[in-house]
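Encoded as structure tokens, here's the structure I'll be asking about.
Below is a slice of the complex: some chains, not all, each in place.
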Amino acid sequence: MQTAPDPHAAPVPAPPPVADVLGVVVSHVWLNDEYRHLVLEAPDPAPLAKAGQFFNLECPHTAEDKPFLRRPMSLYGADPARGRVEFLYKVTGVGTRALASIKVGRTMRLLGPLGVGFSIPESAKHIVVLGRGVGLATLAPLAEAAAAQGVGVTAILSARSPATVMSAERFAAVGAAVRIVLDTDGSSDPANVEAILREAVAAGRADAFYTCGSNRLMLTMQRVGRELNIPGEVALEQQMACGLGMCFCCVRNFSVDGTVEARRVCTEGPVFPLAEAMSW
Amino acid sequence: MVGPASPHGAGPGGTTGIAAGQTIDQTVRIGSLTLRNAVMPASGTFAENLGAIVPFEALGALVTKTVTPQLRGGNPTPRVCEVGQGMLNSIGIPSKGLDHFVEETLPLYRGVPTPLVVSVSALSADAFADAVKHVDVPGVAAIEANISCPNIEEDGKAFAMDPRPTALVVEKMRRATALPLWVKLSPNTGDIASVARAAEAAGADAVVVANTILAMSIDIETMRPRLGNVMGGLSGPAIKPIAVRMVWQCARAVKIPVIGCGGIATAADAVEFMLAGATAVQVGTATFVRPTAMLTVIHGLVDYCRRKGFPRVAALTGAIHDADLTVDTHEAAS
């Protein structure tokens, strides 16, 4: 799993490969009433960005919405060859409403890649990803990275209804075993999700667990992981200002060997050991 | 105040500005320290990681997040929310303590050719003096005392709210170190000029004007405060006119340098603070919005000086043309 940077390593620490660049919007489409898919041309960061990392986006100002701070968004995909980075976001408030207004051809600043992404244990042959809502956007590039390394993926996609399942095709495209669980038919119930997880473990298809987007699902996966000794990671969110580890706005508490420890989501995360995550 | 001859035209270099080839002297002096330029980060808005974006050797100085003597956890989340053209924060000074700072953080800046200013805070005058002694070590170029914090000997009232506790704590710090001592004032006071005077009389080498303004925001849907700590500090463009006013008041009240801070995002903002009397400026929140903000300010100051005919950035300090104006103190009452 990810380890904290060692402050003794070097007197002047090698700066992480992060830049603040101007991206050009090459595509920006609605996926449904709430979700939008944004593709930016940004050749510098595109080859550097890894699944689980994020960018801090400078959203435009509109007549109604004038976001002051940047907005953190997980990498949804990176295409180093074409110099592109992708985001999938849900329109919720001031920043994302303003973001939704940006037109193809316009430019916007993005800072990144930021934070620590997912890591797949060397020995892993199969992993299980479990997500809900925009959390699936964060997990999709992980599934692709796993597939690229020849690691099998079981993807449990939780959603309110069939219409709001995100990115099922992205998971399917890399050969993941996709299990869709819904609120509408009750299959998203934690007991059912737990059964699917145990099934995957029993089938020898769960060398590591990954989750994002739901506290309830995180707790389920954490419990099963602890019990069955499956390592895991969770990608978390927190209000941010700098995204660079400077402001300490973005802390979350973690339980480390019985003591509570605050860590910055932007720097020590956003991906953390599943075992240490605390309910939110 | 001092300024170029022509009140509306260009500066002393002549109305046509300064030739493109001619260099503008960017250095500024804060007491015994000479900085390569007037621009540095504000405490709490800077850390090692910024090195990926901003070359440290381009900055006038580096200022650390405030360090407290002991480990502190900081405040509950959410710790930040945006309000109009500004933000509230209630970080609460999480700190790993001074030992950790000296042993773990300080070595990170070894070899960085830019003066490192260490911000310290403590809960009593004696603890402040101890803290100052603690960081008086090689590698530290100056100490910034963040006295906007509660004084446990004064019922939790912040030192910087009144001249008397300010004088007391600055005197004790002054005796504890020969390093340049900057005192960072709080805007949450009715008379910042008197506090600045007290800091000067007690031996401060400079005052930093100012910290965040205590504020609050409520989410009317949840009916809850937007910050876990209820109240927090307002920073960013929203506070600029208040901070400019305080810099102007302090610069008229003291002879030591005033370092301006509060809402600076552009070179124009920095010029405004310097005209009001600041010798140098700190950039805080703007770095969150645009990580390269300090570089833009540095270059823009040079451009302004060239255009206006000032051969030195330092000549901007106090160069406001207000000699013909008088101030009616009724103004605050509107």
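Think of it as A and B in the order they're written, each chain with its own count starting at 1.
Here, a contact is a pair of C-beta atoms (placed from the backbone, for glycine too) under 8 Å apart; a residue touches a chain by one contact, two chains touch by 3 or more.
These numbers come from a predicted model, not from an experiment.
Only one copy of each distinct protein chain is displayed, but the complete assembly has the stoichiometry A x2, B x2.
Going forward, only the chains that are shown with their structure count from here on.
Rounded to a whole number, the gap between the C-alpha centres of chain A and chain B is 37 angstrom.
Interface of chain B with chain A (complex): residues 44-53, 65, 73-74, 77-87, 89, 91, 94, 104-105, 107-112, 236, 285, 287-292. Remark: chain A residues 7-8, 11-13, 15-20, 58, 66-70, 94, 109, 111, 238-252, 262, 267 touch chain B in the complex.
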